[in-house]
Each structure stands twice: as C-alpha cells, then as structure tokens.
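One structure, as structure tokens, below. Some questions next.
Selected chains only, in their assembly positions.
In this document, chain identifiers A and B correspond to the written order of the chains, with residue numbering beginning at 1 in each.
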Amino acid sequence: MIIIMNPAARPESIKAVEDAIRSLGLRPFLNPGVERKVIAVLGEMGLRKADLVERFSIMPDVDRVELISELWKLASRTYHPEDSVIDVCGVKIGGPEVVVMAGPCSVESEEQTIGVARAVKAAGAKMLRGGAFKPRTSPYSFQGLGEEGLRILARAREETGLPIVTEVMDPHEVDLVEQYADVLQIGARNMQNYSLLKRVGSSGRAVLLKRGMGSKVKDLLMSAEYILSEGNHSVILCERGITTFEDSTRNTTDINAIPVLKNWTHLPVVLDPSHSTGDWKLVPAVARAGVASGADGLMIEVHNDPQHALSDGMQSLHPDRFAELMESLRAVASAVGRSI
Amino acid sequence: MIIIMNPAARPESIKAVEDAIRSLGLRPFLNPGVERKVIAVLGEMGLRKADLVERFSIMPDVDRVELISELWKLASRTYHPEDSVIDVCGVKIGGPEVVVMAGPCSVESEEQTIGVARAVKAAGAKMLRGGAFKPRTSPYSFQGLGEEGLRILARAREETGLPIVTEVMDPHEVDLVEQYADVLQIGARNMQNYSLLKRVGSSGRAVLLKRGMGSKVKDLLMSAEYILSEGNHSVILCERGITTFEDSTRNTTDINAIPVLKNWTHLPVVLDPSHSTGDWKLVPAVARAGVASGADGLMIEVHNDPQHALSDGMQSLHPDRFAELMESLRAVASAVGRSI
C-alpha cells in the first residue's frame, strides 16, 4: 500500500499518517527530501486492506491511497495504469513512436562521432548514444575519453540536434555528466549500484537503466524503484541480454522480458540488440524482434569503421547496414501499429 | 571434411577411400545402411586440407569433397548453402511462407481436437499439433491417450486436411506413430535420446526436433546430425525456450537462436512461443518476435477451454485470441517479406 499526500501536505499531517501506520504494527517509508510525499506502508497487512484504505484516505492532507502488492510500487502499473511517456528534448519515448537511439559504443574522436551522428540521423535515429566514461572488464582496455568525450557529444548534438544518451558510472560524476547529457545511462554492471541510483534519482535528467546481465526482471524494477522513490519519474528500462549457458552469442536476449515489463510497469522499455547478441550479423533480426514484441525503442551501436573500433567493434553496425535495418524496422513497426 | 560418393559407388571404391583415410592417421565414418554414401573424415587435418581435398576428389566413385570444419556436417550451410524446404503433404516449411502449427497440448477427446483443428484452420494454421504420448515431469500427471489419441488426430486430419505433428517418445513406438503422424516430434526432454534420434533418422516422415531446455544451439545441431546421418533429411528445428535464472517466465525464449541457426544450418527453424514463455498472455508478443527474427514457422498451443486443459492450460490460447494473433502475424510476416 502507498499513501500519496497532497503536494502541500503539512509536516504534522505526514507525521500523523506515519504514527497511524506504526500503531498498526506496520512500517512507514518516506523518501526524505522528495517534493511530492509518497509514504509506502510496509509489512503484512493481512485481510485488513480495504479497511486500511478507507482509514488512511480520510486523514488530513492525504490525496489518495493505492493498494499495490508488488514489491515495486511507483514503478507498478497498478499505481500508474497508463504508459508513461518520457519527453527528452521533444523526443517522446513510451508513446506510439518507436525511438531508435544509435551511435558508437565509445566516443573516439570528434570526426568519428559527428560522422556517425549525421549518418544515424539521416537514417532516422532520434537520439545519439555514445560512451565517454566506459566500464571495461579489463583495467587495460580503453576507458573512454572522459569529459573530452562529453564535449564531443555536445558538439555532435549541436550539429545534428539529436539528444544525447551517455553513461555515468560514479555518483560524483553525475554533476559533470548532467551538464552534457540529455539521458543519463546506468550500465548493466551498475544496475545495483544503489549510491548511483539514488544520485540520479534526484537528477532533472531522464535515466536509461540497463538490466544487469545476471539480474531478474524483478530486480530491474526494484532498481527503477530506487530512482523513482527519489523523485525522478523519467526512467527508461533497457533489456540488454542476460548470461546463460548458451555460448554461441555473447549474451542471451531475453525477449520475453519485453512483454513482461510492459505488463508490470508503465515505464518505457527499450531493447539493445547490440549487447544482447554481441554480433552485428545478428543485430537486424533481433532488433526486428524487439519492435515486434512491443519495445518502445532500440539502442543500437553504429560505427563508421567497426573493425577498428576501440570497443565492441564486433557488435557494431556500419552506417550503411544501419540505414538498411531502419528500413525494415519501419515496416515491422507499422505492422504492429507504431511508427519509427 | 566429408567425402560424398556417387549414388552408385561400388563397395571397393568406398573401401579404398576408407583405407586412404586411415593411412593418413585419420578416421573414416560411414553411416551403414544409408543410400547415398557420405564418409565423414574425423581427426586433426592440420595444414594439409587443400591437398586432401584434391587427393580424395580424384579417387574412383567420389562425387565431391567438402571442407566442413563445424562439428555438424550434413546440417551445415557449408555443405548445403541453400535453405532446405521440407514438404509435408504439400505444406512447405523453410520457403517464403511462415508455417503456423497449432492445436492443443494434449489430445483430450475427439470433440475437443476436431473443434480446435477447425478453429485453427479457419484462422490460417497449416498444420495441427497435438500430443497423444505426453512426457510429463510427474508420473502422476495425465500421460496422454496413446494410440486412441493418434486415431483422434487422424480423424481431425480427415476433417480439416491439416497434416499432423505429434510427439514420439520411445524408439519402439515409432512404428506405431508413423502410421498416423505426418511429422514426428522429438520433445525437448528427448533431444539427446540417441536411440530415438537414430530410429527417426530411418523414418520416411519429417521430424520436428525440439531443443532441450538445457542444451546449446550447437548440441541441437549435433542431435539433428544424428537424424541426418541416418539418411532422413527432413528435419525441422524448434526453439522452445531454455532454462535460465529468470523466473518471471517458465523458460527464456532464446530469440538469438533463430538468426544463429539460420546462419549455421540450411534446415528450417520454428519457434514455439507457448513453451518458451509458459504464459498465454506473452505468446502473441513473442510469436511476433519469432516471425520478425526470421523463423520459418511457429508452433502454438490452442485450447478451446484453457482453464480446464489437462496439461499446459496456462500457456494455451483460446481460439478467438489465436485468430486475432494470426491477423497480426500476417502483418509482421509481410513486413519481413514473407507470407502466412
């Protein structure tokens, strides 16, 4: 159960609700510092639920009370039945349009980045992805250009008008990345980095949250809840493949997760077929599958010279192939009543 | 490497090839009793490959020599670059049309089976699936009607003209099931039941081979190779979900496996979204994903009264929903240049 207070709820009203919760042997949870006060009621409510809704609904400054049995509350469709549509500089994710975000895995140079940005825009991409801070398995791998990479992304945005999605890895880098990025990406390896989730939860930027490769759908929603419960409601979920015993691909695309998430949450869901397959030859088929299964967007790696990419070349499409793919994606989107 | 002999190759020519293989420290493998003789050459060939091709190509009664480095040989695209199209009573699987096989998990009664058969035919299904011999995790679950189930399926075929796909679980039941079935299904749990694979390898019926839930794509191809190497080249592969840590669905649909298989083998590939999700609410999205990713067919459970099905009710679609799904599948098939 969650209790949503009026925007102007007085502290004494909040305290009264909290005391009432405790007096029933339950625990109140209130996010400190969040503007709109939402009090989660935790503990076993047994058969008293309907009574409780009534009881709390009439307390001062209570806006409404929602019975939500899922572990995630603000992320739940029960709490928010309509699809959330997130507006990023005019690009709407979660609505009728399937939004394609494309670009290089890593920002390597201004020339490369702007070249790829122009190409993906021409092919129909609506956002530019690119990494300036790169989480790499090996400390000896290219770790990204850092702030210089962010500046290059900003120049690519100036050139093309495409909003930027880029990763942030450390809560204390959020201040910096926010100055450049339109969407803050939380990488798969940081899906349960709770310090980072809380920090982006208080950001004014939208957040793209990637599923951890060993994480369940439920855990992804719980991580989204961390961000939502800090007051940032612009959260985009991203399926990017999970680890399984299958070794013919780098990861296993969990295509089931797309409709499961669409049933359980109002948040938009995108698929990253580049990481979920790890092989550019498989990206087109799996990208089409993503659109057909109901994804609200795709995140695709495109590189002008995949064989010499500093990271993930194997899974990056050449701009020509990306343009071909966009053609076929348009047809599939149309077949399921959407547009690209 | 494999050496394909002429259809009328004399025994002494075959023996000469085998002796030549052995003299090089390699091992010949010949399927006894198979009409077209194909000798697989096993062992480490090192750098001598090109020489070996030349050497064997000129031996008497040798048709041609193919260098195939994959563990699977007859199943490989290297061996057979064009798509194999399998004809089942006039229904062609592996060609431009996406073939939908639908029907109840278990055959429960004549009325139910014929009712469902008519409904799925009306909606556009081209084959009827239904289980007479059911592999059940529990010995206390309904095990299928056996031969009576086969007879019911045959009557449904008479009524509708739909060819029948049905499971066979025991090599010694193949004689019986062959009398009724148009396609012999090997279930996931029997994917590595080699006695059964060998037996259906000498059948005149097409075989639908389901991937084991804990089996790699490579192992699926090796199991197909068992059937092919016995001389039966009508093998249809079926992805039906794998076991992973994700617990929001019964299995995880390995959608990547569709394009991987299409790259590696010439055999047709179908997806079973009913088993790969375990939840009828997810079947439409995942069925569409299958078609979008390049599957040559779908296998879908349909039951006229899912809530009272004797098996797998949770994952069976009602005929009305199936008809709706077929509509949307047609649109997706068309978007990827195919028809249903």
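Everything that follows uses one rule, which is that a contact is a pair of C-beta atoms (placed from the backbone, for glycine too) under 8 Å apart; a residue touches a chain by one contact, two chains touch by 3 or more.
Remember, it's a predicted structure, so these values are computed and weren't measured experimentally.
Copy number for the full complex in this structure file, with 2 chains shown: 4.
The rule is short, and it goes like this: only the chains that are shown with their structure count from here on.
Computed from the mean C-alpha positions, the centre of subunit A lies at a distance of 38 Å from the centre of subunit B.
Of all residues in subunit B, those touching subunit A in their complex are 214, 216-218, 242, 244-249, 252-260, 262-263, 276-277, 281-282, 285-286, 288-294, 328, 331-332, 334-336.
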